[in-house]
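Everything below concerns the one structure shown next.
One protein chain is absent from this view; the other protein chains keep their places.
Lettered A, B and C in written order, each chain numbered from 1.
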Amino acid sequence: MGNFFPRWTNWLPLKVGIAVVFIALGVSIGVAYYFTPKYTRVGYEPTQPVPFSHKIHAGQLGLDCRICHSFGEASGHSNVPTNQTCFNCHGQGKGGIRAASPKLELVQKAHQTGQSIPWVKVHKAPDYVYFNHSAHVNRGVSCVSCHGKVNEMEVVRHDQPQSMGWCLDCHRNPEKNLRPLDHITNLNFKPSDLKRADFYKGLLDKKVPSGEIAEVIGGKGAKADDLDALVNLAEKTFGKEVTQKEVGTQLKKHWQIQPPENCTACHR
Amino acid sequence: MKRNWIHPEEPQNAKRYWRSTAELERRESFLKNLGREFPAGDTLTPEEAENGRRDFLKIMGASVGLMGLASCRRPITTILPYTQHVEWMVPGKPVLFATTMPRCGGATPLVVTVHEGRPTHLSGNPLHPLGGGIDSFAQASVLDLYDPDRSQKPLGAGKAISWAKANELIAAAAADAKKSSGAGLGIVVGATTSPTYLRLLGEIKTAFPQAKLYGYEAVGGDAQAVNKEVLGAGVKPFVKFSKAMRILALDCDFLGVDPVAGEPIKEFTKHRAKETKAAENDMNRLYVLENRYTLTGGMADHRKAIPAALIPAAAALIAEQLGDASGKALAASAPQALKDWIAPAVRDLIDNKGTAVVLAGSRCSAEVHALVASINNALGAYGSAIDLLQEAPKPDMGDFAALQADVSGGQLKTLVSLTPASLFYDAPDAAAFAKLITEKGVKLVHVGSLLNSTALHAAVHIPAAHYLEAWGDVRAADGSYSIVQPMIAPLYDGASENDVLLALLGRKKLGPAEKPADGAAPAEDAGYTAVRDTFAQVAGGLDESKWNFTLRDGFLKGSAYARANASVNAAAAGTIVSKAKAGASPSDEAIEVVLVPSSGVYDGRYINNAWLQEAPDPITKLTWENAAWVGSATFKRLGLEDGQHIAIRANGVEIEIPAIEAPGHVSNSITIPLGYGQNNVGTVGGEKGVNGYVMRRLPGQFVISGAKVEVLGTVAELAITQTQNTMEGRAVYREGTLETFNKDTEFAQKTGMDSHIPENISFYKGQVGKKDTENPDGFDYETKHQWGMSIDLSKCIGCTACIVACQSENNIPVVGKNQVRKGRLMQWIRMDRYFAVAKTGINNVAQESTWAEDNPTPEQLENAEMVHQPLACQQCEAAPCETVCPVNATVHTDDGLNAMAYNRCIGTRYCANNCPYTARRFNWFDYNKRNPLVETEKLGIKANNLYFGPLGEKREDESIRLQRNPNVTVRMRGVMEKCTYCVQRLESAKILQKQVQRDSKNFRVPTDSVKTACQQSCPADAIVFGDLADAKSSVNIAKASPRNYQVLKYIGTRPRTSYLARLRNPNKNMPGAENIAVWSNNQY
Amino acid sequence: MEASASNTPRILDREPLVLNNRSYSWITNRICGIVENKQPALWWILFVPSVLLTGLMVFCFAYLISTGVGVWGQKQPVAWAWDITNFVFWIGIGHAGTLISAILFLTRQKWRTSVNRAAEAMTIFAVMCAGLFPAFHVGRVWMVWFLAPIPNANAIWQNFKSPLLWDVFAVSTYFSVSLVFWFLGLVPDLATLRDRCRPGLKKFFYGLFALGWRGGNRHWSHYETAYMLLAALSTPLVLSVHSVVSFDFATSVVPGWHTTIFPPYFVAGAIFGGFAMVLTLMIPVRRIYGLDDLLTPKHVDNMAKIILLTGTIVGYAYCMELFMAYYSANPYEAAAFTLRGLTGPSIWAYALMFSFNVFAPQLFWYRPFRHNMWVVMFVCMCVNMGMWYERYVIIATTLERHMTPGSWGEYSATWVDQWTFVGTFGFFMMLFLLFLRFLPVIAIGEVKGVLPQSDPHFDDHAEKGIQEEDLMAYPDRHVAKPIAA
Partner (left out) sequence: MSTTLKRVHGYLAEFDNVQDLYHAAEHVRDAGYNRWDVHSPFPIHGMDKAMGNPRSNLPKLVFCGGITGTTVAFILQTVTQTNFWSSLGLGFLQEIVETYPTVVQAKPTDIWTLPAFFPVMFELTILFSAFTTLFGLLALMGLPRWNHPLFASKRFAKFSDDSFFVCIEARDPKFSQDGTKALLEKIGGKNIELVEDEI
């Protein structure tokens, strides 16, 4: 009668085994990349009803973010400007800048009818996440850290994953993103722009003992009793240019930045 | 789910109080967003309107597999900002306004939290002289605003009519009243203190000289009338609890549903809490005589249950002992026991002349009020512990008897009912009265916010505006003048009483005002003008800044009533007393029936408020309905079980009502809470409970004697939230007498097992206690806040204000009668109520509230002690619930909170099992999504809507959603929830501090600046909350008290919430004084 | 073979495991016959309703998921009731199988061979039923994947300190290992079935799962090592699973749950209930399929003894609990047991539990009872019910009387609770009947292995009685004898 199963079946287990291994690998890698905000969110760049260019306004004209997003420092929500705001410059009778431009058609219409402009939402936290702008911009975290260089974007795009893991990453080591408050909305800010002397002077003016500052720079035991000493010490440790680490560590220590890692910080 | 609320048109011709130019100019965008949960488009988007928070959680789960497949991009969601900026509006930040809630004969000063145009939460106004905590009625009144069953359209003989028609009818009525110079026009008003209201009534009198005014409140008593005769016209006694050290209350629930004009309760409770050894006289003492347990009775140092019929006798006895013999006849009927009880009590009052007061309940009969007046006079209370204030003169009004007479006499053609009471429901012999009205062809114009029987049978019904919707003003008990300012444009064009009067005077058109001609500025609202005019009178000239300050502070400084120079007219009192007949104490055959306002719906006006309906009655723990309270002894004699129907026959009527056992209730007496049994008032209030009003025949008749009771076979399943009435000897609640306290101030910390807790020897040092060198893993008190709470049981009176406040602040769903029966109440705070008798030390009420264990005497049953304990999540430092959660949904925060991440919870319910305090609540159904209040019939099965799941009907009352607090997640089915110390408030406070801190180090929020909702609402100041790491914080001071103890300390959960044991101040000479509070010492 | 069957071997003086000197092929035919012949009418009479009940179960779970846990009777403070009761009940039943196949194997209890197959099958089906409850009792089933330690963008992980998560690992491990064990045991028998049926679908499937088994001794030697290893692994596992389940309660703070005696008490209870269930199934099977020679009274007797033993241990645990409650002088603990057994609302459950679990098995002290199938069946039924009540008492009635009296409440089950539970019985029966229908109910190979004639030296002492001679003549047994010319 012979064999019931054909000869080739003998190799089947091996083949199947190998196949399974590879598929499993592929799937997990695929999921790890395509199913996470890194991919699902970053790069989202919808076209807006009004072709408003942050590049022109925030970049070329150098308008401060807070001129339009006026409540970022006061409230959890950083508001989208009212039509009125646009009109302060573009409305007839007011600035009247390019009032006639077809690009502003919708804005004009909105002004007459009172119909809001349906801006397309780019950054969207889930409903159970209570993100608060004021808590960040008042404490040395710049807009750029989460929204990227908007001043270079013709159309706003989603720049960062803004996943929970991503948030926690910064909440664990905030020094990576801290900067002096007067640079919060300066999207082009580089630590190297800071004058080291001014920076430390600022701290000293805030009655921070120079000893503490020195210890943050040079670790335990490091000493420096006046500004120059501090600057020298810093130069020795960080080199000519002011570095983010230098700024971040100082501010973290002396502003007592302690980002919460509790559930309640974002979920209520 | 957030929905767009279709917002009504607004009066155009009238001058409008506008929140924004957008509203002023009626911008589409504004109107569109007006009802949105987040009108500041930033946060509410059409897509979100599709996927609410809870839906999102679901979708998260469902779509996890699909994530990224849909081209890895999210659907387009849009942001709709305002076109014009809105004044005061910072998107995402609530605005607080001061206003005042007009109450029967008074006012409650409030601060309203308004989220983008939606009033969401109420709290007391701390600036106001009578401000502070507020009771559950005021707390819950915000829900009435959004009640979907509110009357929304004018009705003509029960059918919807247009506003135009309504205006016509009113104009017509006014016109022909004018012809006869007012003859035939009658107006019924409630007990109001609104100057504008009264002023307009006055103007009505001038415009229609022959018109008649009547005052009617469903549960109002004769007090006013008596005061007029005995003390003089417009003289109003104002009790100063801060001065009263000895109080004897005659059936007067001044801590509960029968408030007296006087200082807020917290002034009374101040004198209850002692932290160091104190003399008897440093602590106030409360004597209570009543037929049933009330909150006041629960707080009493000495309480005796006596039939309500004997209250006059008791008053007479007291008066007699104070040398006023006018009541001798009455006193004769008093039993010996009562005499023995009263004698020492009065002696104590006399010993404290000047600081002693006797209070009579508002529903007590005239002679009691008369006697009490002379008693207080004899005690020298007037001028010391009681101020006599001179009210502003009121137009004189007839009482209900007069109204009845005039109607039957045919003098009335048109009757305008402005009273919050419902004539055809709560009037004495309402049916007959209704019949009379129709027979005599009286045109009844009814103004009210409920579609109750009066509204449906009135010739014309006008929807009333909620006090958060319309302009008005009111005087508080002490006379302070407050303005009632609207928070939101009327949702249903309702009209306030003032508006109706103005309409009668032809100064206002009711309902939506027609649009003004283009360009024409909208005319000013007459209601608004009227209030401004009154203000001008009160404040002496219309000074804008004064006006604005009044609006901001919520009251006009220095506007309180002046002292009256009045004295007690003994003769007048004597005559009143002499008219009275002695009441006979009831017997097995002739049982007495006592009608009382209910803690849930007061006199019936709150019948459609789900929060109040579900807030358990403090005494019986009954929700959603009323039942006949029967004293335990009688209960046993009749062989009843809870919920068994009884038929009560009295005054020639018979009602069938389920009975409920009420320990501490006097025998042969039955108490019926009023206000229930109103049909077709809406999904919430409809068909709930039994109407007790039918029993009374005369306005003042709240005690009906000689009733016959028949036990029926049927048993109703009552929605009781607590089946266990005793503490089973567990030292959960602790109290002691002042004497015990003076002997050992720390007695509470040594009660039961707490005295011998073995040292906890652990292999590791966990995150407990304060971090220091010994305890490196402890909580960081240096750079973090450490939240904690202390609840003073000496102060807690057991009202349910905190429960309702919590419900309003934390978006806690209402679950409905069906679910309460199943024991699935969602309220985060549980108000445990325990009974105890001193017989065996450990109280001996067995579970299921029968007294089976041993048979105490009826006397003991009547005088069982009652205590209340509010119990929410204790925020244990070593929380047993945390370690058992498999998914880390509940973990500990470094500021000592027991965090609950709803969006992580999968609902294993293990935490609920492992919580020693049973403080966790589970969403058994989608209470927010499926209407739990209605029955549904599907597939031939009729059952509660919840049980049909996806087939069931969605919640229609979307207006309710406007009340939701946007800072709190609305929980979906299948997740666990619990008290979080109002974490949303804590976080906002911390973030607010960050805005101040900026580049400095002072991270700590200002001392005591953040309050939890329950703390804010507590009228007794029993709850203290704050930062333990802040040495100055009052919670630290409270926890330093020797009375401080932790519930179930033995198991080592280290709760952050601790309690202060209750102190009582018994009078040694009183019978049974030796038994008081001893039960607590025998606990384990 | 006839030869070996005729003469009575002297070395076997103990009770034979297979009666009437059955031959290899008789065993093969008899056991394979069950699978190959038409099923008796009774099979269908049982199968149809079990399928219907399974459908009912599916419906109940669908209703539960679509509507909410509220369709069950739970409430505050009773957050767990029938769901976890049933879980523990089924998991307990699932213990006998592995116990028989592992522990009895290690202890060289040859009699296990005729019961272990069915017992293991039963174990697996019981664990499947058990798994349903923890999976579906949660509020948000669609979120259950939160229990799996998957790296995620939310950077949040499981709480490995939670006994509930231990359960997840314990139960899933137990299920997988039992499955492996069972399958391994099946392979040679599947080969037997394969070789008996003619080419076709059946042959394909049997062949597929027989993995091409050829019974070569080089395979057998690996196979036996593997079997030994699995037995060695399962033994601690089977003991651990119910211990871990008991941790759900033992590690909590609830008085009446928080006891160190729970692990041994639960394990004993599990074996107790498990054996009862094995007997309840095997006694009818034995009758219906005429396996009396393979499943002898000796087997039943042994199992009855084990039930008696474990039952007594359980009884001891009950009493010890009470003693602890009294002796610990912890009033909360004391109250928990007073309320449970004397004054509480569910004392009836406690009474049933005690009489079913502790008193009923005492019948087994008397040998005739152990040999009367009806008595045995009766006792087993009692034990089955009793063990369910035990869990009910521990879980529901304890929670009814929690620590703060203000929260006390009475629990009562709804129709959904009840029918879901009944439904799982249908599911269980359905699976077991299908097992009878398609797989050898008794381990053919293993039974053959314990036959006297399977001893390679059987003939030596069979032919000439004195083995000494052999030994003298052939000092080393492993030198081949010369072949007679």
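Please note the rule applied: a contact is a pair of C-beta atoms (placed from the backbone, for glycine too) under 8 Å apart; a residue touches a chain by one contact, two chains touch by 3 or more.
This is a predicted model, so every value here is computed, not measured.
Trainee: Among the chains in view, which touch the chain not shown?
Mentor: Across all of the complex, the chain we cannot see touches A, B, C.
Trainee: Write down which of C:28, C:310, C:338 or C:420 is the residue touching the left-out chain.
Mentor: Checking the options C:28, C:310, C:338 or C:420, the one contacting the hidden chain is C:28.
Trainee: Would you indicate which residue among C:55, C:212, C:264 or C:297 is in contact with the undisplayed chain?
Mentor: C:212
Trainee: If the hidden chain were put back, which of C:66, C:107, C:225 or C:418 would touch it?
Mentor: From the options C:66, C:107, C:225 or C:418, the contact with the absent chain belongs to C:225.
Trainee: In the whole complex, what residues of subunit A lie against the chain that is missing from view?
Mentor: Looking at subunit A, the ones touching the missing chain are residues 1-10, 12-13, 165, 168-169, 172, 261.
Trainee: Residue by residue, what part of subunit B touches the chain that was omitted?
Mentor: Touching the chain left out of view, subunit B contributes residues 763-768, 777, 877-880, 882-883, 885, 888, 890-892, 894, 1054.
Trainee: What residues on subunit C make contact with the chain left out of this view?
Mentor: 1, 4, 23-25, 28, 149, 151, 155-161, 165-166, 169-170, 172-173, 176-177, 180-181, 183-184, 188, 191-192, 194-196, 207-208, 211-226, 229-230, 233, 236-237, 240, 244, 247, 444-446, 448-449, 453-460, 478-481, 483
The definition used in the following text is that only the chains that are shown with their structure count from here on.
Trainee: Quick check: more C-beta contact pairs in A-C or A-B?
Mentor: More contacting C-beta pairs are found at A-B.
Trainee: Approximately how many whole Å separate the CA-defined centres of subunit A and subunit C?
Mentor: From the centre of subunit A to the centre of subunit C is 58 Å.
Trainee: Please report how many Å separate the Cα centroid of subunit A from that of subunit B, as a whole number.
Mentor: That gives a centre separation of 47 Å.
Trainee: Taking each residue of subunit C in turn, which ones touch at least two of the other chains?
Mentor: In subunit C, 156 touch at least two other chains.
Trainee: Return the residues of subunit A touching two or more other chains; collapse runs of consecutive numbers into ranges.
Mentor: Within subunit A, no residue contacts more than one other chain.
Trainee: Which subunit B residues qualify as touching subunit C in the complex?
Mentor: Going by the criterion above, the answer is residues 57-58, 61-62, 64, 722-724, 726-730, 732, 753, 819, 822-825, 830, 832-834, 846-847, 869, 871, 880, 883-888, 891, 904-910, 912-914, 916-918, 920-926, 946-950, 972-976, 1047-1048, 1050-1051, 1053, 1084.
Trainee: Touching subunit A in the complex: which residues of subunit C?
Mentor: Against subunit A, subunit C makes touches at 151-156, 199, 203-204, 207, 212.
Trainee: Show which residues of subunit A lie in contact with subunit C when the two form their complex.
Mentor: 1, 4-5, 32, 36-38, 161, 163-166, 168
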